[in-house]
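Take a look at the structure below.
Of the protein chains in this complex, one is absent; all others appear in place.
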Amino acid sequence: MSLAVQLDAITLRQWTGRSQTLVRDVVLDIPDGTTLGIVGESGSGKSLTALALMGLLPAGMRASGRILLDGTDLLQLPATAMRRVRGARMGMIFQEPMTALNPSMRIGAQIAEGLLAHRHISRSEAQREALRLLERVQLPRARARINDYPHQLSGGQRQRVGIAIALAPGPKLLIADEPTTALDVLVQAEVLQLLGGLIRDLHMSLLLISHDLGVIASICEQTLVMRDGAPVESGPTGQVLRKPRAPYTRELIAAVPRRDESRVAPGQDGSEAPVLAVRNLVREYRTGTGRLLARAVDDVSFDVGRGEIFGIVGESGCGKSTLSRVIMALDKPTSGQVLFEGTDLFAVPPRALQRLRTGFQMIFQDPRGSLNPRHRVARIITEPLHLDRNAPRGSALDDMVVQALTDVGLSPDDARKLPHQFSGGQRQRIAIARALICRPRLVIADEPTSALDLPVQGQILDLLRSLRDRYGVAFLFISHSLAVVEAIADRVSVMYRGRFVETGAPAQVLRAPEHAYSKQLIGAELRADQPRRYGVAQALPSHS
Amino acid sequence: MPAILLRRLAYFVATLLVASLVIFVVLDLLPGNAAAILLGTSARPDTIAALQQQLGLDQPAWWRYLSWIRGLFTGDLGRSLTYGVPVSGLMAERLVVTIPLALLALLVAVGAGVPMGVWAAARWRKLPDHAASVVAQMGIAIPDFWLGILLILFFSTGLNWFSAGGFPGWGQPLAALKALVLPALALGLPQAAILVRVTRASVLDVASQDFVRTAEAKGLPARQVLWRHTVRNALLPVVTIVGLQFSFLIAGAVLVENVFDLPGIGLLAYQALSQRDLVTIRSVTLFFAGLVIIVNFLVDLSYLWLDPRLRARG
Partner (left out) sequence: MTTQPRRRRFFGPFPRLYLGAAITLAVVALAIVSRFWTPHSPTRLRVPLRLKPPLEAGLAGTDAFGRDIFSQLMMGAWNSLSIAVLAVVLGVVVGVALGTLAAAWRGRWVEEVVMRFCDVVFSFPALISAIMIAALVGSGAATAIVAIGLFNVPVFARVANGMAQPVWEQAYCLAARAAGKGRLRITLDHVLPNIAGGITVQATIQTGLAILVEAGLSFLGLSLAPPAPSWGRMLSDAQTYLGQAPWMAIAPGLAVAIAVLGFNLLGDGLRDKLDPGSEARA
């Protein structure tokens, strides 16, 4: 199998009749048994390129050029011939395992369906083959689960089923579009290991698309960097990621959040009272009859000092979101205390609690959802002030808004605009301005950079640091990304199943962990400067 | 699973009871002294009292309510104030007209509406889709009773293919069915228009979801993708709408039976109203409300079959 692509353009016809070129001049080669990764930010055109190869471009988009699969130009094929190619010779897996499977069809049937469409075999034969595939993708208890519905499986398991579906008709090329982006770190490692093993054992080729340099580095032999619909640089992965030629590639690599070793955290004066003290916090979920369902937060205790950035790192489901809600007093704990500047938040009357809220605020993950699309920026930013009876009004209030906007790096003119006029990074700045307007002493940041592109992540982290330096605000920084937490936190705690399993300085916890889970987590982390680890039979000599 | 079913069943019974309570309050308690109303303002007190006793109106309210409910099970719904005959008998002989009519209309609506909606969605943005959308848009604006009058005008008065109304009774099955054709069309076609739109919208909505793209990536034939993946998952909202529209359907039966002079429950309701025959109205409205509740219960049950995700949650 060999794929030689010379994609001149992917164009979109708009209703006005005008055409817009979305992707241009992409040239790539995937010989038999090789792995190629396409890396770029959102909007770079990498996904569209993959869809063009499969002939799955959305209506209104057209690809021009040549896509030669084993010598046949796919772009010239009629629809019925393309259908035979699709699935049988090229398979694809997508990003969102939650929505990629038919919810009303059993998983075994969905795998068998692909088989039956391309091969003349009986239904029972197809079922048997489906079971073999499920076992090959290492789905636990495959025989029992083959008749399950997708919703009964976890995200990682669904992605395995997706791989099984793509592999079923026996394609020689597998295209994976951000296959692990929606998955946790540990699950991501498992899926990538699975993919690597499969392409090695089945002697397949892989085209992997991702925005994550670490993922690309872990499995792809060759890399193509894309930006704004055009290719920037390509070559062997080791060379592209360690000795990049193009300035944009260098930017991309540099954007991975890195700890600034030179900067010293403001010294913690041990005698000062902590701004936040959590004592034996427990949050249980029980059924109506009292049966215990889960303990989302299981006896957590820690302190956050004045002006300290405390990082909590953990996978989804570890309880970090529940923890942040309880600390914000948006949810009641089952037992334990949350002491803000010495006051137990759950022991004071509601009125007093409301007044205390000006001291602690929150920033959320999704910059789009955290701003009311119908409110202007000035109104959004000043929302926390409504509690403060002594809050300034009129021109004094306007001054405050201007100050808040300049603090986060936006212009005073932005006060009158609406959220949709801003980019994701800018919206996050607005959210930060909102959180800081009443000069809180503590801000809880729940995954504030996870939804942003890499370069923007770095900018936001710099902003948070500068705000801490200027105003002495303490941050409780929650993230699933080890790199981000390492880059910004003064102290780190690893959270697993509702507990803090290890706490300490980032250099120690994230580089030389002691607890078994921490070790697993840090071991699964993929970094752009590490050698390829999946899909290799043995270590290949480096091609510099 | 059975726990969910039991809960739905209990819920359905509770809704029925509340509905019956509402009807009772409105039609029995509030009107006050039905006997006095019947006999008029110039009646003498002892005549009123005698009629009251005869109708059982001298008993306390809760007794009257319970005996009515009990009557629903025993088949004794009281006697019509106008005709003097048992209400149950009246309703029974009318039901044999209305139920077939409603079923035929439902058949027309679903049989014409859903396939056309799928067909329009499959040819999205092409001429057949636009044509279907225009026709559907006009169809939902047309009152069913007006459509009935137009059908009579055209096919009866004009072409003389059908009679202008009336019902020969099920003794002559073919003639009876023929008499129901125009009414069923009048009742069903506007509903079909609604279903065209809903089906089309639902299919288009589902067609843009990720799992359809996965199915295409498998290289499945377009028809298989359409029916087994897209339509199968698009049915849920359609079924919801069918359930919701059912209440409009039977309300329409009242009107259409009026236009076509069909001796059904709808016509009975109308006649009872003009006579202020509260006893009959009571049971007839409970019948209508009950029918809607039953249909919604069945729709609820069908969800469990259509969407496997709901079987776990309930």
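Should a chain be cited, it is by its letter among A and B, assigned in written order, with residues numbered from 1 in that chain.
As a working rule, a contact is a pair of C-beta atoms (placed from the backbone, for glycine too) under 8 Å apart; a residue touches a chain by one contact, two chains touch by 3 or more.
Keep in mind that this is a model prediction, so the values were computed, not measured.
Student: Hey, which of A:Phe310, A:Phe364, A:Tyr517 or A:Tyr534 is the one touching the hidden chain?
Tutor: A:Phe364
Student: Given that one chain is not shown, which residue among A:Ser42, A:Gln76, A:Asn372 or A:Gln403 touches it?
Tutor: In the complete complex, the chain left out is touched by residue A:Asn372.
Student: Tell me which of B:Ile4, B:Leu95, B:Ile140 or B:Leu236 is the one touching the absent chain.
Tutor: Reading the full complex, the residue touching the unseen chain is B:Ile140.
Student: Touching the left-out chain: which of A:Leu3, A:Val39, A:Leu57 or A:Ala88?
Tutor: Of all options in A:Leu3, A:Val39, A:Leu57 or A:Ala88, contact with the hidden chain holds for A:Leu57.
Student: If the missing chain were put back, which residues of chain B would it touch?
Tutor: Counting over the whole complex, chain B touches the hidden chain at residues 15, 18-19, 22-23, 26-27, 30-31, 122, 124-125, 133, 136-138, 140-146, 149-150, 152-153, 157, 164, 196-198, 200-201, 204-205, 207-208, 212-213, 216, 222, 225-226, 230, 244, 247-248, 250-252, 254-255, 258-259, 269-270, 273-274, 276, 278, 281, 285, 288-290, 292-293, 296.
Student: List every residue of chain A that touches the chain not included in the displayed model.
Tutor: Contact residues on chain A toward the absent chain are 15, 55-60, 79, 328, 330, 354, 357-358, 361-362, 364-366, 369-375, 380, 383-384, 386-387, 431, 434.
Going forward, only the chains that are shown with their structure count from here on.
Student: On a C-alpha centroid basis, what's the spacing between chain A and chain B, in Å?
Tutor: Taking the average C-alpha coordinate of chain A and of chain B, the gap between them is 50 Å.
Student: Quick one: which bits of chain A touch chain B in the complex? Just the residue numbers, please.
Tutor: Answer in residue numbers: 54, 56, 83-88, 91-92, 94, 96, 99-105, 113-114, 117-118, 149, 151-152, 162, 165-166, 168-169.
Student: Chain A touches which residues of chain B in the complex?
Tutor: 209-211, 213-222, 224, 228-229, 232-233, 306-309, 312
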